[in-house]
Structures are given as structure tokens and as C-alpha cells.
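What you see is part of a larger complex, with each chain still in position.
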């Protein structure tokens, strides 16, 4: 079965990242396909490269990247992302910012990728807080 | 044709959430989905007339609503109880259908996806 | 038949008002504090309950792992998420 997951919460004031990661792993282990994980609203902050995991805590960014290496697409809503400061090199150039901040493994995409992902999937699961 | 319901259940302005959800609804319509919108709980505050853009110039939700018909989004619902609890009237600048709890259950159950976690 | 994912106690209250009787509910995150409310057809995500020190009561809902959580989303559709 094909899933699209949505992550709506930020990494440090919600558990939506942990929930989506664990759900995705369990689904993959059962032989299902994760069509896409879509980061929306404050969820885009999951993709901020400069986060430093507190000592003793698991580094969520590394966990996302491990999932990406398994072929899962980590799609970050570009409209939500740029206002919140998550930008790739193209946006950095366009808005003349001092650095790109999108972590490796994630990519900025339009909202169309949320809708197309829902159209191509059997199930849409939203993780919010 | 995929059926997608967008739920607006929080007040506008304090967060950019509602405006971002409406953006997604417009895109869904452009992708030929069958789009419905449901306003419930504090989301119904989005329907107050006389809203102005806020201090930082954030778009007025009420204005965004007026543009929905351009995208053929006409399945607009509002929870009757949520209006009543807040002393709000059932007439708006856009055509919204007030519906009860059972109709809301059926609306949700008939969707391909329900977007907009909230109260 | 919808599946309800409940992330907070306020979310649980709102979900209960709009849920069709018999539609299953998964309590996760801070939703697990709702364990003591007698809800029919209710599942609780075990890792989140364990983190919070939430332990089974007498009329406990069923504790589930992520594998069962995935299966519930396959068996019931659509998933509806509830929060504050």
C-alpha cells in the first residue's frame, strides 16, 4: 500500500517528527511504500540544517537523512519554508541571504507535490503535535 | 477524482496556519480534486466580517475566502454548533452551508484525505 | 469508516463530539493521558504511554505498537487527526 505522510509540527515543540519517522519505518518494514513525506507549516523546521541535537538525545536530522537514503522523498513546502528561514542555495541567491539552511536529504517543493502525492497514494496520514 | 476535505478549526492571524491551509485548498482545486472546506470550533472566527489585514500585513482570511469561487471551490461548510456557541449568525459574505455533527461525520468519512489537524 | 488519531486531551474531547460510534480511535502523544476515559474501540500507542508513565487501568484500551498502528490506518480510512 502507498502512504503519504504529513508533518505539521516543529522539532522541539511537537513530537510530529518522531511519530512520522517511526510510522514510516514500521510501514516500510511491512513492505509498504512511502510515496512522500510532506513538511508543512512549522513542520518545515524539521529540515533546518543548523540544529544541534542536545547531548544524549538522538539527532532527528540524521534519522530523516537515513530515511531519505532508503529512498523516501522528504518534500518541504517551499512557501512554508522560506518565510520560516529554511532555504536552499537557489532561494539563498534569490533573496540574498547569507547561507542556505536546508539539510541534506530534504528538498523544497511546491504545494502541488502534497496534492499529487495524495492522488498517487492510498493513505494520507497527518502528524501534527 | 480524489476528495479532499480541509478543516479550519483554529482562529486566524495568531498563526499563519489557516492562510497556508487555504493555499493548499486552491492548489487541490487546480489539481482537479473535489475540494471541501469545513469551518468548526474557533475556526469559525475566520468568518467574521470587517476583518482587516493585521499589523504585519498578513492577508485577511475573509478576503482569501472571497477568491475561492474563482477556483470552483463551492463545497463550503460550517459547524452550526460552533457558530451558536459563539453567538455568531449564519449569514456570511460567501455561501456556506451550516451542518450538524452527523453530517460532519459523514463528510469526513467520505473523503480520500482530511487535511488540517485541530480541535 | 474514519480512523481518529488523537494527539492531545482537548483533541480527544473534540473528537468524541464528532466521531461516529464505533469508529476506532488511536491515542498518541499527549493523547495517551486520555487512557482513563472509557472510550469504545480505543487503542493507545505503547511507546508514548511508556515515556509518560501512563500505565494500563482496569478497563484499559488496547496498547499497540507502530506495526499495529500502520495496520489500523490500512483497515480504516480516512485518518483524521485531532489536537488542540
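Letters A, B and C mark the chains as written, and numbering starts fresh at 1 in each.
Just so we're on the same page, a residue touches a chain if its C-beta (ideal position, glycine included) is under 8 Å from a C-beta of that chain, and two chains touch if they have at least 3 such contacts.
Quick caveat: nothing in here was measured; it's all calculated off a predicted structure.
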item: Overall composition (this structure file), stated as a label formula; value: A x2, B x2, C x2
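Following the convention adopted for this analysis, only the chains that are shown with their structure count from here on.
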item: Length of the line joining the C-alpha centres of chain A and chain C, rounded to whole Å; value: 24
item: Residues within chain A bordering two or more other chains; value: 124, 126, 128-129
item: Residues of chain B touching at least two other chains; value: 112-114, 117-118
item: Chain B to chain A touching residues, read off their complex; value: 2, 4, 16-17, 20, 23-24, 27-28, 30-31, 33, 112-118
item: Touching residues (chain side chain C, partner chain B) in the complex; value: 1-2, 5, 7, 10-11, 14, 17-20, 23, 78-84
item: Chain B residues touching chain C - in the complex, by the definition given at the top; value: 9, 40-41, 101, 104-105, 108-109, 111-114, 117-119
